[in-house]
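Structure record follows, encoded as C-alpha cells.
All protein chains of the complex are present and in place, except for one that has been dropped.
Coming up: subunit A.
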C-alpha cells in the first residue's frame, strides 16, 4: 500500500540521455556517457537507461517515474561531475512537483489520543 512500509519500490523507472555528436554543449555529456554511465546503470538494475543521439539540440536527461510524470534537465555545457549530480537528483526523486514541506511529519492516521473534548476530560474544580 504505502511505499516503504512493506516493500520499497524506487520511484524512478527510466532515464533517457540525449546528446548531439557534433555540438560543443554535449562535450561533457559524451564524456559522462563514455566513462560513468555504465557503472551507474549496473549499480541500479531497476532503472531502464536509454541513450539516443538527438542531433543539433542541447544534451538533455529525462527521468520517467512510476506515477507517469517526467522530469527533464538540460545539461548543456556541464562537466561529467555535474551531470552525475543531476542524474542523482532525478534518480532520488519521485515524480512529484517540487513543493514546500511545511510540516515535519506527513500523516494520514487519526490522532492516537483523540481530539480533546470538554465533556470527556477531568472536571473543572473551583
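Please note the rule applied: a contact is a pair of C-beta atoms (placed from the backbone, for glycine too) under 8 Å apart; a residue touches a chain by one contact, two chains touch by 3 or more; residues count from 1.
By definition in this document, contacts and distances are computed from a predicted model.
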Query raised in the report: Going by UniProt, what is the name of the one chain that was not included in the view, given "dolichyl-diphosphooligosaccharide--protein glycotransferase", "Signal peptidase complex subunit 2", "Auxin-responsive protein" or "Large ribosomal subunit protein bL21m"?
Result: "Large ribosomal subunit protein bL21m"
Report task. Would you write out the residues of subunit A that touch the absent chain, in ascending order? Result -> 2-8, 10-11, 89, 91-94, 96, 98-101, 103-109, 112-114, 120-123
